[in-house]
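Here the complex is missing one protein chain, while the rest keep their positions.
Per-chain residue numbering starts at 1, and chain names A, B and C are given in the order in which the chains are listed.
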Amino acid sequence: MRESVEWMVGGQQGEGVDSTGELFAKTLVRYGYSVSTYKQFMSRIKGGHTNYKIKATEKQNYYSGDGIDILLCLDKETLPKNEQSLNQGAVVIQEGKEILVEAGQASTGVSYTTFTLPLKKIATDLGNPLAKNMIALGISAGLVELPVEILNGFIEEIFGKKGEEVINSNKQAVLKGVELTKEHVPNQIKPLSVVPVSNQLFISGNEATAFGSLMAGCRYLSAYPITPASEVMEWLSDELPKVGGTVMQVEDEIAGICFAIGASYSGTRAMTSTSGPGLSLKTEALGMAGMSEVPIVIVNSQRGGPSTGLPTKHEQSDLQQMIYGTHGEIPRIVLYAATIEDAFYIAAEAFNLADQYQCPVIVGLDLGLSMNKMTVPTFDSKRVKIDRGKLITDEEAKDFNETHFKRYRLTEDGISPRPLPGMPHAVHTTSSNEHDESGYISEDQTNRINMMRKRLEKVRDAMIQEPFKYDDNGGESEIVLVGMGSTYGMIQETIKQLNEEGVINASHIHIQQLYPLPIDKLQPLIDGKRVVTVENNYNGQLLQLLRQHAPIHNNSEAITQYDGDPFTVSTIAKQVKELISWQR
Amino acid sequence: MRESVEWMVGGQQGEGVDSTGELFAKTLVRYGYSVSTYKQFMSRIKGGHTNYKIKATEKQNYYSGDGIDILLCLDKETLPKNEQSLNQGAVVIQEGKEILVEAGQASTGVSYTTFTLPLKKIATDLGNPLAKNMIALGISAGLVELPVEILNGFIEEIFGKKGEEVINSNKQAVLKGVELTKEHVPNQIKPLSVVPVSNQLFISGNEATAFGSLMAGCRYLSAYPITPASEVMEWLSDELPKVGGTVMQVEDEIAGICFAIGASYSGTRAMTSTSGPGLSLKTEALGMAGMSEVPIVIVNSQRGGPSTGLPTKHEQSDLQQMIYGTHGEIPRIVLYAATIEDAFYIAAEAFNLADQYQCPVIVGLDLGLSMNKMTVPTFDSKRVKIDRGKLITDEEAKDFNETHFKRYRLTEDGISPRPLPGMPHAVHTTSSNEHDESGYISEDQTNRINMMRKRLEKVRDAMIQEPFKYDDNGGESEIVLVGMGSTYGMIQETIKQLNEEGVINASHIHIQQLYPLPIDKLQPLIDGKRVVTVENNYNGQLLQLLRQHAPIHNNSEAITQYDGDPFTVSTIAKQVKELISWQR
Amino acid sequence: MATLKDLRGDTPSWCPGCGHFSIMAGIQKAVVQLGYEPHEFAIISGIGCSGKVSEYVRTNGFHTIHGRSVPVAQGVKMGNPDLKVIASGGDGDGYGIGLGHFVHASRRNIDMSYIVMDNNIYGLTKGQTSPRSEHGFVTKTTKEGNKEYPVDPVSTSLANGATFVAQAFAGDIKQMVDIIERAIEHKGFSHVNIYSPCVTFNKVNTYDFYKERLTKIEKPFEDRDEALAKVRELSGLVTGVLYEEKRPDFQGKLGIEFDTQSCTNGEMDEDLFHKMEKQFQ
Partner (left out) sequence: MATLKDLRGDTPSWCPGCGHFSIMAGIQKAVVQLGYEPHEFAIISGIGCSGKVSEYVRTNGFHTIHGRSVPVAQGVKMGNPDLKVIASGGDGDGYGIGLGHFVHASRRNIDMSYIVMDNNIYGLTKGQTSPRSEHGFVTKTTKEGNKEYPVDPVSTSLANGATFVAQAFAGDIKQMVDIIERAIEHKGFSHVNIYSPCVTFNKVNTYDFYKERLTKIEKPFEDRDEALAKVRELSGLVTGVLYEEKRPDFQGKLGIEFDTQSCTNGEMDEDLFHKMEKQFQ
């Protein structure tokens, strides 16, 4: 029995590759497996190669895997593009004139089996040419001995509205696939062991972020469509109206943040979501949120830059823009979830921090994390409690007894009690200009100094529950790998592999709070170690950030990849090994 | 005889404070003095206190001075606001019912003389109530024994069109002022010594930048009005049409940069100018210039941030936005002139670098440098030669013999031969998407890697003639003060003062090329020294930049000021002393 | 009931004689005469001399950034539909950098008023042409005269669906107050363009200029396109409410039971969590 399987379907865009992949993933999830996925696609609507990769494991797993056990080819490009990833003994399913089972050998040396068959014809014979992908899924299920009932259940859900006939023909197609497996490629690969089913969610980073936001009380999102952030807007546009909130698709990204700032000023928990180009457009208004001390959450789902760049590819290159973007100096907090699970909590905490510190909070994501689904243990709805900070009631405002309420009152912690517009005893002024406590324009030097200190010091101690993940890997390590976002799973696996190979003992820091950077807590963990960042960008922006805070220049490097694809474990492992050998 | 004088006029906005100050400054310039000035003003059109500070010295001087020898008060706020700056023996001229000469003592302990007189009435008696400021100027001239002919010369220029009568009444007013001095406050302060007149220009940083741009062949500026950058646009809008170029005031800052990118793409040397809020808006298109490899010069004249902030106040807080602003990673060069003189050359070099490296070049300025005039030795028009980089002719393009010219040809130095649209043999595609050599969209990994390397490596060695100014101050120093922009003069004076006082020997680095930072050249100059940045912002952005490049964390600090005013020498000196005592 | 004094905020720093004074007074008067209290309003302003109005009228105020008062204001209204929301700013702010937002707001019809202080110039930056400056208008950067033609804001909002379109003149406070009152009471997006002479930098579009040229429209046109035709015919030199249409506002059309302000401290809503969680299982 096998404890994991790596599966991929590839084909042309617009031909159901996505839905086929998702269906197989969900089947594995229902069977109790932990599933990680990765979709590759192009910036066009129809045509062009796309694929959907799955890794299913018994235990929680954060990486969709380097290899492939079953490769389902719906176009001619799939095999050549992915041959180098085939695992020993893999099965390749492909369309062909007639049924053929052949042995193949990849350029990497591994041998595999190709199972060629006339999928379309078989489906047509079954009375539903559209069901050809179902046959292929049946074959896949057959190979690892997944119970067809699960697939059939989904078929009923999906085709429910299309009537019995469609449902039946699809079910038949699945069965046919299983039969074909038994007949032509029996026992080709080991069956999956049975695991107990737990309460898992199968969810993407965008969805987890949107879900966390909604649960934290966010009732307003204004945004402009952009890959890979659009799903945040799409999911919330379905869900928010049910709870009295709404999503606004507005005319551009500047309006996106401005509407949200307006809504937040009025008291609603509000957010905007975007990707790189949109973030750049938002930086002026971001400064307004910082200066006027209006809470706001900005989700930035990173994609390949710069400029229009690689709109449908993965990258982590907006770090510096998230931390430094906007002219002048504002209070801000920059978070970046390590996993999809964390994305839920981080989103929820973001709204708390925005209210508590009355400042913008940027929630970083990356395409790898945003658009790909993964199973995670269901979220703990008790972990993050809603905290609206120094929001005050009209009653409380009344006690101040001011004709014009001092919105920017100087306080010990730099945070001013915040009334809302509409409160009878708290008429107040909010402003993007430098202002005095009343919110009125002030060019006075002393006031300026006080206000700058107030704003910029107030966030210094901001800290989320888990500002970084740390894995000391069971003891002394001479090297520490530092990452952020969707590289979490790959780094974990890399370390495990290196450890198993006896190459090196490495620890792992995965930073979730980029600004303010929890350097005091990080320092002891990197002291005396060789620091190696693993990041998807060219300049090593995370390394630069660390170096800014700690004098590790002579003992630190970055492992980078910037070709639009996520890391594989083997790439990271190889580079770590090179670094070590070079040092020794 | 005195070798320098510090003079200030203060009053309400809209009442000619500026023109009065400028007239006195120009008079001193004509007399052969080196003059530095500083204007303080508010973000409103009429009313509110404003003042114009002058320091005139025999030798070149880069700082408008901490003190005041002559204070001309055109409103009631001028004296209380500036009393603490009065030098021992200063003369304060102020409006009053009758002529009175009194002794005063400032809170700082210095004693001064007030000369009160009914300026308006005297002017009215002379037949021109508007000439009251001229009487005051006459008094000022009289006090330091400046020849009235110079002032008279300017009066003829200014009032030329208004006829003899106006000219004469103004001349009489000046004479009257001189007489009044002789009568009531003779020998109150020492006269200015006579100095030889050299070829000096009296010019602001904005003007020097605009002038340098024009001389470098810039023929197009598109921008949107914003303080303190508007003068760049205003000066060029007068001058460019004379040389076949033009200035476009467009609908917003995004259009500002986009028009310029368009013009530059077509082959014209083009620029845009702005301040913080505009820079933030431009960051998306900045990315396009970087990605599409279109040369472009962006002048960013910094003001008090964040957001609308302090629009008419001085600050140096856009450093990180200039270096990191935009999503993803682009080639760019960031320059920042140390003095008005350098502003001319830096502007000219910026256009060369933009063409040579086919990327955006950001020219930083700050309000102190931008809006204030200073005398500088006239520029050397031979110092910077125009270099258009790899621009090719149609003839040259023809040799490549390509139907579709490869705009993004991979070359050894990463810079591609650049034809212009309109060339018969060089039809080509320019793009903000990731592209192949032809400019066509490409999502191929190998191409991506090549193109990222090409773009980001090509600027690594970019270097202006004087990437930083260095003054070792005659020998061994234990401390090095590092600055940028308009703090040059103050730091120089501080070091001189500290040296004279025997407090410390400090060296001085003033960085003019912020990105790529010439760290290899800087390293030996900071090694083993205590590094102290002097900067007008809160976070110590320059310090952070240095720390990112050098492990100086335990031996470096920032002296900061962020109240909207420039440093004074005494502030810097005081803080340096504190740092030293604290260390010892 | 609120008095004019209650509506007084910070001391204005405008030049004496500036048209913006009248508009400020007009807003104050309208609020008082309609019987509202200062706290019921939020004035969202842009940047410019005009933008300072949110500090001078004592209601809730948000002095935003250049060109973005309209998107912020729409967000405010959506966040708290109980507020009366006024966006206000200059012609540069609204028809230059902010033009796109203005047109989109016109077609969206969120319930708010947009009061533009149109002085045909950029005041605060010292007198450059604005998108409302006349062709041929001379400034320090257009010494040979402006070569562009002005935006036609009233026709533009009419053509793009605004449900209340009016124009007023700072020199006629009575009519202006009446128009502002009607704009405030209109349910939907109301666009009020107000000619507001800049006495310091604009020597062409003076009080007299407008007094001599403006035609009063006594009664709104029944038909949007008639109003449009009239405005075009008179080159925009009209005052009065040009068009008003009763139509559900954007938020009304959404048909959502808005409940955006009830988020309070405490645990997440467990029931809601379990309901939502299902779709990912």
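Assume a contact is a pair of C-beta atoms (placed from the backbone, for glycine too) under 8 Å apart; a residue touches a chain by one contact, two chains touch by 3 or more.
Keep in mind that this is a model prediction, so the values were computed, not measured.
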{"item": "Where the missing chain makes contact, among the chains that are shown", "value": "A, B, C"}
{"item": "Option from B:288, B:346 or B:367 whose C-beta touches the chain left out", "value": "B:288"}
{"item": "Chain not shown: contacting residue from B:348, B:415, B:456 or B:511", "value": "B:348"}
{"item": "Candidates C:2, C:72, C:86 or C:103 - the one touching the absent chain", "value": "C:103"}
{"item": "Among C:185, C:208, C:225 or C:267, residue touching the chain not depicted", "value": "C:225"}
{"item": "Absent-chain contact - pick from B:205, B:439 or B:516", "value": "B:439"}
{"item": "Touch residues of chain B, complete complex, unshown partner", "value": "199-203, 207, 211, 214-217, 219-220, 222, 239, 241, 243-246, 248, 250-252, 254-255, 258-270, 284-285, 287-288, 292, 348, 378-379, 381-382, 384-388, 403-404, 420-433, 438-441"}
{"item": "Residues of chain C (touch criterion as defined above) contacting the omitted chain", "value": "96-101, 103-104, 107-109, 131, 144, 147-152, 155-156, 159-161, 225, 228-229, 232-233, 250, 253-255"}
{"item": "Touch list for chain A against the chain that is not drawn", "value": "14, 43-48, 224-227, 230, 233-234, 237-238, 247, 249, 251-253, 277, 307-308"}
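Quick note on the criterion: only the chains that are shown with their structure count from here on.
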{"item": "Computed distance of Cα centres, chain B from chain A, in Å", "value": "44"}
{"item": "Length of the line joining the C-alpha centres of chain A and chain C, rounded to whole Å", "value": "41"}
{"item": "Residues of chain A engaged with two or more neighbouring chains", "value": "284, 287-288, 292, 431-433, 441"}
{"item": "Shared-contact residues (touching 2 or more other chains) in chain C", "value": "47, 63, 65"}
